[in-house]
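Some notes on the structure that comes next.
Heads up, one of the protein chains got dropped from this complex, but the rest are sitting where they should.
Just so it is clear, A, B and C label the chains in written order, and each chain counts residues from 1 on its own.
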Amino acid sequence: MNQFSKEYLVVAQNASGRNMKVPLYRFKGSKPGPKVYIQSSIHGAEVQGNVVIYHLIQTLKELPISGEITLVPNCNPVGTNIKAGEYTLGRFDPINGTNWNRGYYFDPQLVNQFAETVDEQESQASIKSRFRDAMKAQIDNRLNSTWGLGLAQQLNLKLQQLAFDADIVIDLHNGPVSTRHIYVPEYAKASASLFNIPHVILIPNVFAGALDEATFCHWWTLQEKLSSKYQKPVAFDVEAFTLEMGSQEVISFDEGKYDAVSILSYLNAKGCLVDADYQPKNMLRVAVTLDNYKILYTQQGGIVDYLAPPGSRVKQGEALARILNVDELENERATETIKAPCDLIPILHFPSASVLSGTQLYKCFTHYVTLTAGA
Amino acid sequence: MNQFSKEYLVVAQNASGRNMKVPLYRFKGSKPGPKVYIQSSIHGAEVQGNVVIYHLIQTLKELPISGEITLVPNCNPVGTNIKAGEYTLGRFDPINGTNWNRGYYFDPQLVNQFAETVDEQESQASIKSRFRDAMKAQIDNRLNSTWGLGLAQQLNLKLQQLAFDADIVIDLHNGPVSTRHIYVPEYAKASASLFNIPHVILIPNVFAGALDEATFCHWWTLQEKLSSKYQKPVAFDVEAFTLEMGSQEVISFDEGKYDAVSILSYLNAKGCLVDADYQPKNMLRVAVTLDNYKILYTQQGGIVDYLAPPGSRVKQGEALARILNVDELENERATETIKAPCDLIPILHFPSASVLSGTQLYKCFTHYVTLTAGA
Amino acid sequence: MNQFSKEYLVVAQNASGRNMKVPLYRFKGSKPGPKVYIQSSIHGAEVQGNVVIYHLIQTLKELPISGEITLVPNCNPVGTNIKAGEYTLGRFDPINGTNWNRGYYFDPQLVNQFAETVDEQESQASIKSRFRDAMKAQIDNRLNSTWGLGLAQQLNLKLQQLAFDADIVIDLHNGPVSTRHIYVPEYAKASASLFNIPHVILIPNVFAGALDEATFCHWWTLQEKLSSKYQKPVAFDVEAFTLEMGSQEVISFDEGKYDAVSILSYLNAKGCLVDADYQPKNMLRVAVTLDNYKILYTQQGGIVDYLAPPGSRVKQGEALARILNVDELENERATETIKAPCDLIPILHFPSASVLSGTQLYKCFTHYVTLTAGA
Partner (left out) sequence: MNQFSKEYLVVAQNASGRNMKVPLYRFKGSKPGPKVYIQSSIHGAEVQGNVVIYHLIQTLKELPISGEITLVPNCNPVGTNIKAGEYTLGRFDPINGTNWNRGYYFDPQLVNQFAETVDEQESQASIKSRFRDAMKAQIDNRLNSTWGLGLAQQLNLKLQQLAFDADIVIDLHNGPVSTRHIYVPEYAKASASLFNIPHVILIPNVFAGALDEATFCHWWTLQEKLSSKYQKPVAFDVEAFTLEMGSQEVISFDEGKYDAVSILSYLNAKGCLVDADYQPKNMLRVAVTLDNYKILYTQQGGIVDYLAPPGSRVKQGEALARILNVDELENERATETIKAPCDLIPILHFPSASVLSGTQLYKCFTHYVTLTAGA
């Protein structure tokens, strides 16, 4: 059976001077295989991933694996515990507004320099091992700099040191009010059909600060360097995903089982499980490129009835939302209808009816295509 | 037809020195009748009442009334506009924690003194008119005191001056995640069946700061004084209610129509409408006394799956909620089930999965009874 | 020498399910004497008391005491750790607005019932011991009630169980921007001159929820009951104070030494120290009754220059503050001066220049008198 261990990583100290720590659950199979890293709740209000990890752990207590799986629930103990009113102010550091998911490290210079040190004869295993060491040394440097680092960045770098060891990185998130969707790097498009997630966003090799990018941008860039240097395809088989599993601020043990099974289907296809029969569902999946994943902002302030539920199909000109204007209730300006600027699928919407102008009302798939398994 | 007017009441100034104002919509019937006062959103995140008022205004543009109806949507422009994260921090003043619905005025001394001035021969109309004047003079005194008053209290008193003129006061609220319920003073129990609301809380003549209490406690106390003084029943036919119409942070135009019709049924029964056919629905209504409306607090912190939906019937010992403990995911302490301490109906629950110890998890009806129309 | 011990009291669990605990530092003298309880930072942003306790501990490591001194710094680990922007939102529970210093327990019924059980022959020591047991049993009941308790109340009651054992209770606070002042129960007025604090507020036997009141109201009420029952003065020599030692959000080790010495002077006079020479300073102290400690609220919103520093003497009509109105900068309404409504000493003012209408601008001593030592 798998070998299990649990330990804690200190990621911060609070204003009482006390350590804030993150639990690391580890399962090691008796056979070799990929290393997997799964974390949840880097945004403190996005708690459903903790339930998914709970279900994964129940399964992994019984199911033999190849390789190693590290699970890190509640990976941001600061964000989880910032309440403002009844809700959790967990998307950003309440002190300075820094998004908790934007302080990971990516340095194309480092990749370039490292690529110089690779010899055509070097084995893939050796390259991966050396590159991981180089990265971790860099992160160590930053963590130990004389002048220190900001809280979000410290947290991110400590998690990244764990994650960069893995061949598969899965970061579990939720949207505000949201349907299931997944961010997939374009080179790993085929893997999108291994999850039971109907909405897929394909992202390019551009770093915007998140953990999935901080993982795959390094390997992707290194692949491209070496492929071009040796004029032959080089692939490191490292994949990283951000899974958005529904809405923030709620958990459901039932829904969590669905997502655990979805992840197990992917892991099975990747050779992480031994004699398991988890298979991806036969289902409709649609995909967009990142530039076709659009944010619709409000032009006006007011109180919103969100008419189009996440995951529905909306035609150009159909109503997305209806805004109430409390100062004009007796006349025709009492309500205003916001219409879809083109055919789209709303993926998520703002979680409060009360909005100022310039609020992210909806995020939408536009120009989406059906994804064919194995494409 | 009804005569319509709209004006604005300045209730505060913001930190830019600008007036914050509340819209007053007024319909005056051509025939005499009761005065009605309806306000919404004293708690800034409880926005559905604004939609109900929207529907009421649409109806009142067409439907002749007796007497006068004043509608005050968005009656707390401060609370509505305090965002903290994506949600609205609208239940209390973000500066000092003062609940926006606890600064209304009630002074039993004033009632006693006023009762002394009433003569057995004085007409009810005269007593009501003089009592209203006395109250408004008191409120004026407070609003104009040399040392000033706190923001919440200023807001409350300015609204109370409008409301105290009315024979019927309806304060529109929402719960966190909630089913419909209504607070009814015990003496007006018969009116509970005139609304289409399945859950009724009967409250005694005790002032806890809210608008409904600030209205009926005065009249109830005066009634009791005079009844006892003259040894005969005295009744002023003033009623006040707090309606909780579902969950905060969301609006629905469809649901709002239901509640508008419910209020119109009550108003019709009270003689406010002319030739209208709004009738209360034939439905099951259950009631509790206030001391049987219980709050269940958490003993532990963690992440909660709310298993019992608001409005459901739960037997003693059945599961209400299941809490995830992120530090114990591999063992039997991974989850804990919170059970109903007695037979109950959960009416509302906390709106976030993430809770500290001592959180109001559920508010529940216990020892509830079926309400018979006309009882 | 004194015997020292340290332990931790769990007062809450956070949303990660982790215990939040409070350190208890205890010094026990070799001789008998009063029991002393000192806590700090029940309001999370009022942190200077922690420094005072630091200095007291340094002294008590060397200075022999009679009796026992318990010191509880950082007694509210929830409040201390709620940041909102750069500041600490520590005065109230960010979830529901509950002031962290208003959930202590006082039940005049319990006192009355207990008074019935006292016999004229019973020794003071026996009465005190039995009364403490009765109180702690009551608090235990509440802490263990089936339906649970709110977070602030749980925290308060757990601290109160510790504090109620003491003969001397000192609760260390800070004002917003503030000069030193102290709340003293009227019956202990003579003790006011034993601290080196220039401003004294004398408070009556009325419970408003704070720890000092929750302590002395019980003993004071019991004294009065028994004095009246036996027609002779009964005194339990229990005293409780709230010390406000300057401004919130800052600490100073130098200022903390001053306040530590001030407390040691009081403790020395009360027989808590052995062979110590701490004496109260010869200084001017002024006092007001609680009803003469006035709050001045703003009538307008705007940006405030606080002209009168805390602790200064201001004559009626002199300027307290000047408010800027950003919409009228070119005309004579650009600024407005707020004047003292009577002769007064500003004790504290609001800590931000930006105010809405209805803000607590200043708290002021009016009709103050000079306090004579030993009066």
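The criterion applied here is as follows: a residue touches a chain if its C-beta (ideal position, glycine included) is under 8 Å from a C-beta of that chain, and two chains touch if they have at least 3 such contacts.
Computed from a prediction, not measured in an experiment: that's the story for all the values here.
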item: Touch partners, limited to displayed chains, of the chain removed from view; value: A, B, C
item: Residue among C:V234, C:I251 or C:C342 touching the omitted chain; value: C:I251
item: Residue among C:K28, C:K281 or C:R322 that touches the chain left out of view; value: C:R322
item: Hidden-chain contact residue, picked from the options B:A15, B:L143 or B:V369; value: B:A15
item: Chain not shown: contacting residue from C:G17, C:P176 or C:P310; value: C:P176
item: Residues of chain A (touch criterion as defined above) contacting the omitted chain; value: 12-18, 78, 84, 91-93, 95-99, 146-155, 294-303, 323, 325-327, 341, 354-360
item: Sites on chain B contacted by the missing partner chain, in the whole complex; value: 14-16, 18, 74, 77, 80-86, 88, 94-96
item: Touching residues on chain C - with respect to the absent chain; value: 4, 6, 23, 25, 44-45, 47, 50-51, 53-54, 57, 61, 71, 73-74, 80, 83-91, 176, 249-253, 303-305, 322, 324, 326-327, 329-330, 334-335, 350-354, 356
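In the analysis below, only the chains that are shown with their structure count from here on.
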item: Angle, in degrees to the nearest 5, of the Cα rotation that carries chain A onto chain B; value: 180
item: Interface composition of copies chain B and chain C: same or different, split at half; value: same
item: Euclidean distance of C-alpha centroids - chain B vs chain C, Å; value: 36
item: Multi-chain contact residues (two or more partners), chain C; value: 14-16, 18, 84, 95-96
